[in-house]
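Got a structure for you, written out below as structure tokens; questions coming shortly.
Yeah, one chain of the complex is gone here, protein chain that is, but the others are all in their spots.
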Amino acid sequence: MALYINGIGCISPQHTFYNSVFLPEVKEYTTNRMACVDADYSKFFDSGSIRRMGRLMKYGTASGMIALKDAGIDVPGAISTGTALGLPEISQKFLRSLIEVNETIVSPTAFIQSTHNTVSSNIALLCGCHAHNNTFSHKGFSFESALTDAGLLAKENVDNILVGAYDEVSDYKYAVMKKTNELRKEPCSSLDVYGEKSHGIIAGEGAAFFVLAKEKSENTYGSFVGNKAFYKPESMEEIKNHILSFLKENNSSLADIDVVITGISGAMEADSVRIALNKSLFSTQTIVAYKHLCGVYMTSSAFAFWLASKMMKAQQIPDTVILENRNRSPKNILLYNSHKHNHSLMLFKAC
Amino acid sequence: MRVFIAGKGVISAIGNNVQENLASLRNSKSGVSKITILPTRYAETIPAAEIKLTNEELAQFSGLCSNEPRTALLSLIAAKEAIANANIPDFKKWRTGFISANTVGAMDKTETIYKYFMEDSNTDKLLEEDPYDAGYITELVADKLGIKDHITTISTACSSSANAMAYGARLIKTNQLDIVVAGGCDAMSRFTLNGFNSLMILDNMPCTPYDENRKGLNLGEGAGYVVLVSEKVAATLAKKPTTTLSGYANANDAFHQTASSPEGKGNFMAMQGALEMSGLSTKDIDYINLHGTGTPNNDLSEGMAVQRIFGEVPYASSTKSYTGHTLGACAGIEAVYSILSIENGIIFPNLRFETKMKELDFVPVTELLENVEVNHVMSNSFGFGGNCSSVIFSKAN
Partner (left out) sequence: MSELIATLKVQIIEQLNLQHLKPEDIGDDQPLFVEGLGLDSIDALELIVLLQQKYGIKLANPQDGPQVFKTVRSIADYITAHKSK
């Protein structure tokens, strides 16, 4: 069942806070870590509640509220979210304090924000939503599962579903990535999308939320046709089969696809598959990359969802995301992303 | 379309498998005692419901390496038991999912490595950390179980595994999967022990859910899974499934980040939603397996909501008096207990109950009841962030 994308909200390492513009200027990073462009969150929260919130809590909740406002919805029919790591920075603040004082006395404020559903419940609290409220925390399937949940909810007659994802790169996670040599060597440019200089990834983060509805509105960005997640494909053939069968299941075919959003990131092994696909299966489509804008994180496909929404509504593809230009307008968009063993497909259609 | 329960598996402080858990439930044998496995300053002062097996022992038992997170060891033991119990011929030919819940991933590992990180942000210990997130546990276990078609992890605090079962059932009902192994797991950690302690909701004695003088909860650990199957799969089974998952609902209290609203609005809506789906009335419910953590706030909100929706409250008890609060595992473990109640016609007592709460008209069951006709059991699970879930299990005819 295709659902209309009637509202969006995105806070990322780029200037995505305002829905009225579409990547007005591209922010280049010369370090191997990107952080969300901070905004003034005081208008979203009262001073009583904002004082306790960690950074992710603020930008995660705010992007959800932006999406609701964009759609003109006060209370969504349900909320489903994905976060691979929950709220690591504030959880580790608690962990640090308990180690420092050797478990004697620790303050509870950080602990109460450590559960992974803190953002989705905070949104529910702010908009008074008593409906279904779910949070998936499964690596590169976190946002994908929330989308599957949204699809189920739609079949169960729920409308105006708020779906989204959020993650942050904590100092600890960054140290781990550094240690395991996953990161691109500094100094580097985030704008080198692929080629020799792009070996290694840039750690990123962000939050993106969407209101999915059964009826089109004046604000509709396009439609979300469906998604599919698959685990540990054993060969390139298997990946291709998943892509083709996914398109078929959604009454589409490769010939219909105008734009492919690829997860190219600088991670050598995964990129070799992506590049091979872009050369073989996707030889007539315009290829779009996005991780040079938001960095690598496990729910980055939510940023790609945002990009697809913006492209569909504007009927325009910003130069910065074009990897291979085959002069196609963004009508039918396919996303193929992967994070290690988690592979993800999404299909969009402009209205 | 009905969703059947073909198998179940559990490990908790009161037993390493279903039979041992049942025996302890029957014999009022609580698992709450002194902490001996988790290294913590509170070992002598705060009791908990630990599984008295070391990681090495659990590893031997599960077939995983003892370096793996304790949560994964527990998960695999219970999930394997559930699948073996279901005994589905040609398990591999069906579209199968593994939907698991946990709340703090491999915190037992992280909290140890983090200490080294605080001393040296470039410590070699970080090489051990890389993948320890919530999904890591699920993937490790799914690989061992040979499940690949649909895997994911739900993390909604203490209602996580109820939501995992509901999500699994919905995937079966929409014909996306034939079989789902669903439930949850969580091991003890200093992180959660100190967290609940900082909220001053841990009892320094074995907990007393639904008692007027209750002081708080005991933390526990474990894993519990059920094997959900479609009607089509159920028809192929030699052993007919005894129960169905007949109702479930999730609602949000939207009241406070950690506390429940005094009237239990979310709790009420979850119970109401589950009843509506099952097509049952409150009179049909024979037993309520309460969330019943033993904190002043939870038991009052839940009790008020139960009273409001049921009027005349059926048999009810909190089995957390045996297992402690196992967080992401509790709804999975209590699902197994609910099914045992139906299969054996028994109602488990709420241990250590003495004094009726003054706000409530009902008291929990305090002695084992046998030869009871149990057709429908409601199981409640409520978590931080106002996340409230109720599930209903029914005798399969």
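Which chain is which? They are A and B, in the order written, and residues in each are numbered from 1.
Methods note: a residue touches a chain if its C-beta (ideal position, glycine included) is under 8 Å from a C-beta of that chain, and two chains touch if they have at least 3 such contacts.
These numbers come from a predicted model, not from an experiment.
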Partners of the unshown chain among those that are drawn: A, B
Listed residues A:Ser107, A:Thr180, A:Ser245 or A:Gln315, member touching the removed chain: A:Ser107
Contact residue for the chain not shown (choose from B:Ser198, B:Asn298 or B:Asn350): B:Ser198
Residues belonging to chain B that touch the chain removed from view: 198-200, 256-259
Chain A residues that touch the omitted chain in the full complex: 47-48, 51-52, 105-109, 112
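We take it that only the chains that are shown with their structure count from here on.
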Intercentroid distance (Cα basis), chain B paired with chain A, Å: 30
Parts of chain B lying in touch with chain A, wherever the complex brings them together: 40-42, 103-105, 110-111, 114-115, 117-118, 121-122, 124, 126-127, 129-130, 133-136, 138-139, 142, 148-157, 163, 167, 170-171, 174, 190-191, 194-195, 197-199, 249-258, 265-266, 269, 383-387
Chain B-touching residues of chain A, taken from the complex the two chains share: 79, 84-86, 91-92, 94-96, 98-100, 102-108, 111-118, 120-122, 124-125, 128-139, 141-142, 145, 148-149, 152, 155-156, 171-172, 175-176, 178-180, 229, 231-232, 341
